[in-house]
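First the structure, which I've put down as structure tokens, then a few questions once you've had a look.
The complex is shown incomplete by one protein chain, all other protein chains being positioned as in the whole.
As written, the chain order gives the labels A and B, with residue 1 at the start of each chain.
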Amino acid sequence: MNFVIVLVALLGSVWLLAVIEGWTTTGRLRLTAPLLSGLAYLGRESIVPRTPDRVFFETAPVLLLIVAVLGAAVLPLAPTLVIADLATGALFINAALAYVLVALIMAGWGPNGAYAMIGGWRFLGQLIAYAMLIVMPITAVAMRAESLVTTVIVGSQDGLWNIVYQPLGFVLFFIAAMALAFRAPFDLPTAPGELGGGVDAEYTGVRLAVLRLARLTLVITLASATTVFYLGGWHGPLLPPWAWSLIKTLAVAVSMLLAGRYLPRIREADLMRWCWILGIPLALLNIIVVGLLVLVVP
Amino acid sequence: MYAQAFFVAVFGLAAIGFGVVVFRTSSMVRSALALLFSQTAVGCMFLAMQTEFLGVLQIMMMATEMSIMAIFMVMFMMDPGGMGGMDMTHQKRFSIGAGVVAAGVAIVVAFWADWGPVTAEAPDAAMQTRALGIELLGRSMLIFETAGVTILTAMIAATAVAIPVQTTANSADKEDTE
């Protein structure tokens, strides 16, 4: 039952996000637009490029979708509304999202095209920049909760959300989450102005529909993770817990969307440099500060 | 119990299957990713055997490690896409012999070893994680920290060795070859 509810919530959020994305780009609020364009994709020819690595080409969009859904499976909407309340939930979401990289490498290598291949390998470089900034802030979150269980992590934020308790961790995680979801300004693997779509470039028709759905689901999953780890999950007055989770998740997802609209794409070299020279020391500092807070403040 | 055995078997066979693919393809990238999914299947076996932390850790680490291996393949190997139909196997006689011997040893060990009494109920995953944490930061801390620092040193040293030293002699040499 939980499985169905969470999946419906995920799909609903993806639809809302797509509507809002269309609203910001075209200026018109059309509720049916994502469904119609999805149907239109199904009706279009799905071209397979010349001499592809067929296995990778076909698997990549599906793998990306599966990975995004798996990540969402450990994130609670309400105290009992979670598909799998794993004892290692905070680690599991890292494990699931590590396969975003694998999916993108497959999508880059599969079509046998220069734009896609550069995009795919670029994301590997991007991983080296963001990976530590995903894992280290989560470590600090788990330190406060003294648990890797996502429901316990939300429970530990009763009264004081982690965004207040460890704001530095939140900022780093938010940026790294955007890089992991390859949203603008970190959209190096797709980069329409540089690679003409990159890993997306060779996908058409049904396959592109799956890829788009997977990308939006990934954004929702990461927004949901941000909510669970930093924004107190289901905590909030008046409304029922699941409603708070959904509202916060959508708010984070939309803020990711808008941040990209008002910023130019980052240079690959700058992303690496800032993540390593600035990001990792700050993440370590965050761990030390949280450690001191946990030990000193009762 | 039977379900558990079933999943262990399924993931075990998947691990072997992907392992075979590593050598049956001529594409380096496919080979690397097949190895990745073989290792992922091993991680899933850990999960089926109720060692959640190890399983998740294995699944997480392999994704990035094997992807990085794949890019090294692309960088250093000619024909990483296998367009020329390169054969991945070599030293066939020796490797068949080594494989048979290793399999025999594994089977012998499996049957002869004293595995002790079967644990009826594994401690729950949270307890395991806690015990593992205490082990890692207690008794074994020195071992793991030493290993970690050693590996880091080795990586930095290897990178330093791999960068060619720029001297006037070899930069002139470089210009000759161009």
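Keep this in mind: contacts are C-beta pairs under 8 Å (C-beta built on N, C-alpha and C of every residue); 3 or more make two chains touch, one makes a residue touch a chain.
Here is the rule we use: contacts and distances are computed from a predicted model.
Only one of "Copper(I)-binding protein", "Carbohydrate ABC transporter permease", "Ni Fe-hydrogenase III large subunit" or "Response regulator" fits the UniProt record of the hidden chain, and that name is "Ni Fe-hydrogenase III large subunit". Between the chain not shown and the residues A:30, A:54 or A:261, the one that touches is A:261. When the omitted chain is restored, the residue from A:17, A:82 or A:118 that touches it is A:118. Taking the complete complex into account, A:196 is the one of A:22, A:49, A:155 or A:196 that touches the chain left out. Hidden from this view is one chain, which touches subunit A at 24-25, 114-115, 118, 121-122, 184-185, 187-188, 191-197, 260-270.
Note that in this section only the chains that are shown with their structure count from here on.
Taking the mean of the C-alpha atoms as each chain's centre, subunit A and subunit B sit 27 Å apart. Subunit B makes touch with subunit A in their complex at residues 27, 29-30, 33, 36, 52-53, 56-57, 59-60, 63-64, 67-68, 70-71, 74, 81, 83, 124-126, 128-129. Touching subunit B in their complex are the following residues of subunit A: 51, 53, 55-56, 86-88, 91-92, 94-95, 98-99, 101-102, 105-106, 109, 112, 121, 124, 127, 131, 147-149.
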